[in-house]
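One chain of protein is taken out of this complex; the other chains stay put.
And now, subunit A:
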Amino acid sequence: MNMFSSCMITALVILTLPIIMSSTKLYKNKLYPYYVKTATSYAFMISMIPTMMFIYSGQEMIISNWHWMTIQTMKLSMSFKLDYFSMIFVPVALFVTWSIMEFSMWYMHSDPYINRFFKYLLLFLITMMVLVTANNMFQLFIGWEGVGIMSFLLIGWWYGRTDANTAALQAVLYNRIGDVGFIMAMAWFQLNLNTWDLQQIFITTNDNFNLPLLGLLLAATGKSAQFGLHPWLPSAMEGPTPVSALLHSSTMVVAGVFLLIRFHPLMEHNQTIQTLTLCLGAITTLLTAICALTQNDIKKIVAFSTSSQLGLMMVTIGINQPYLAFLHICTHAFFKAMLFMCSGSIIHSLNDEQDIRKMGGLFKVLPFTTTSLIIGSLALTGMPFLTGFYSKDLIIESANTSNTNAWALLITLVATSLTAAYSTRIMFFALLGQPRFSPMILINENNPLLINSIKRLLIGSVFAGYIISHSITPTTIPQMTMPHYLKMTALAVTILGFILALELNLTTQGLKFNYPSNYFKFSSLLGYYPTIMHRLTPKTSLTISQKSASMLLDSIWLENILPKSISYFQMKSSTLISNQKGLIKLYFLSFMLTMILSLLILNYHG
């Protein structure tokens, strides 16, 4: 018996145990969050065994069991694909979730429904595992929709708040638009290749994969919040901070990129889709980086930086380097989850204050959080030898040396520079300078649940990139040699961003805030996109559905053409034809006459 598959299945089964136990008395217990956290950590440790085996021997595996149904000639069975991507991503996701669960025990400790919160987190994690390990598109779709619905439930956790409900609905709606693409791709594969199994899709050739790939790209756009379907991600920050840390930074939102990585064998020879992906990613990364520049809500800034990094991953897929994109997914998970947890720590300490203008000087009162936040930000900007460097630097170098669209490359570089700028802004306003928060707040970050969880991810943010990129050989080889100036570009633009942002912050801090310029308005109003799309589209569609679908067609036309007009004509014609006028004497007379006549005729007939 091979340890490989059995360990992996054990890890997955361990995750389902607390869900099953939730129907017992255990669920009423105060220790339920603790059990969930422990189960996750066990699952992480067990899943490390097959990952180590994979790193050591490069063994990949497919587990097929439980035949679900056969539709004509297409067999659907439950099947897990344990390959490069799932083997690396599963432990990373479990590790991050483990820390976030520990963090939630601290962050959500006063919530009366904390057990349910943990159950939701775990359910989300299971659907994510299903998504990552799925070997056929149907199973992938189960995970895909599952994470969408769990994000709906978790964003709307504080369901009494209107904003949370709106954000939850918005997330589902944008995801659902993406799902249409996924369903189209499924339909196309079923019709043309007669299979949903990944291997069979990849070995079958077809002249034109444009249509299904467009569908998958749409799906990825929805799930990974790319330009056009991006506004849901910053709105999703209405959810609790652990949810933002888990779903909207490290796991769920990368599912779209992961999908494209899964399907890269179809994409690698398709220039059209690659160019589209590249441009889409580049636009997203720049636009969201610009939006991040002027936000004042600390979680919104981190959310926009997530969006920007997702754009960068899409760019990487666009330049045909799926393995690099995957590396960035893994490294990004560590420091972005940690950034969210740090902002959660700050928010919680300052009595739910999220505005960075009302922070300041936190390095004295929250030294550990400050350290972690700075390391996380530096890792995010790609500071050499921190985690982000190993993926981000390679991505920029590959983009620089590849034969790519210069426009897309340029705006990606600008976005990279802006990353440094908004990171500086968080650090400058939240951590440095004089305190601007209320002096009455009692600040204490010395809780082992908080310290340990952040510490674990902190170590990850420093070393994970090195460990991952050195243990696992990338299958597509990035460019190794390049001129000096190209090698230094990534670093140079980042340092440029840092210096400029620092100078700007220092010089403008004391200045009076004049009437904002148009550039500022563009950035702070998120490129006017929500203003236009969230007002115009709902208004027109709701007006159309009310005025034309409901009123005009249903209540007026269809009602008048058939039932009303028929009854009207019946009534008119019956009153016209009928001679019923209420003339009783006449009627009796005619009745008598007929009776007499009939008597006479019948009697004298024969």
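Just so we're on the same page, contacts are C-beta pairs under 8 Å (C-beta built on N, C-alpha and C of every residue); 3 or more make two chains touch, one makes a residue touch a chain; residues count from 1.
By our rule, contacts and distances are computed from a predicted model.
Asks: Using the UniProt record as the reference, specify the protein name of the hidden chain from among "ATP synthase subunit b", "serine C-palmitoyltransferase", "NADH-ubiquinone oxidoreductase chain 4" or "Gamma-secretase subunit APH-1".
Replies: When "ATP synthase subunit b", "serine C-palmitoyltransferase", "NADH-ubiquinone oxidoreductase chain 4" or "Gamma-secretase subunit APH-1" are compared with UniProt, the left-out chain turns out to be "NADH-ubiquinone oxidoreductase chain 4".
Asks: Pick from A:444, A:546 or A:573: which residue touches the chain that isn't shown?
Replies: Within the whole complex, the residue contacting the unshown chain is A:546.
Asks: Among A:183, A:276 or A:482, which residue is in contact with the omitted chain in the full complex?
Replies: Once the missing chain is taken into account, the touching residue is A:183.
Asks: Out of A:54, A:118 or A:138, which residue would touch the omitted chain in the full complex?
Replies: Only one listed residue reaches the unshown chain, and that is A:138.
Asks: Would you mind spotting which of A:45, A:211 or A:432 touches the chain that isn't drawn?
Replies: Touches the omitted chain: A:211.
Asks: On subunit A, where is the contact patch with the chain that was removed from view?
Replies: For subunit A, the residues touching the absent chain are 69-72, 138, 141-142, 145-146, 149, 152-153, 156, 159-160, 162, 165, 168-169, 172-173, 176-177, 179-180, 183-184, 186-188, 190-191, 211, 541-542, 544-546, 549-550, 553-554, 558-559, 562-563.
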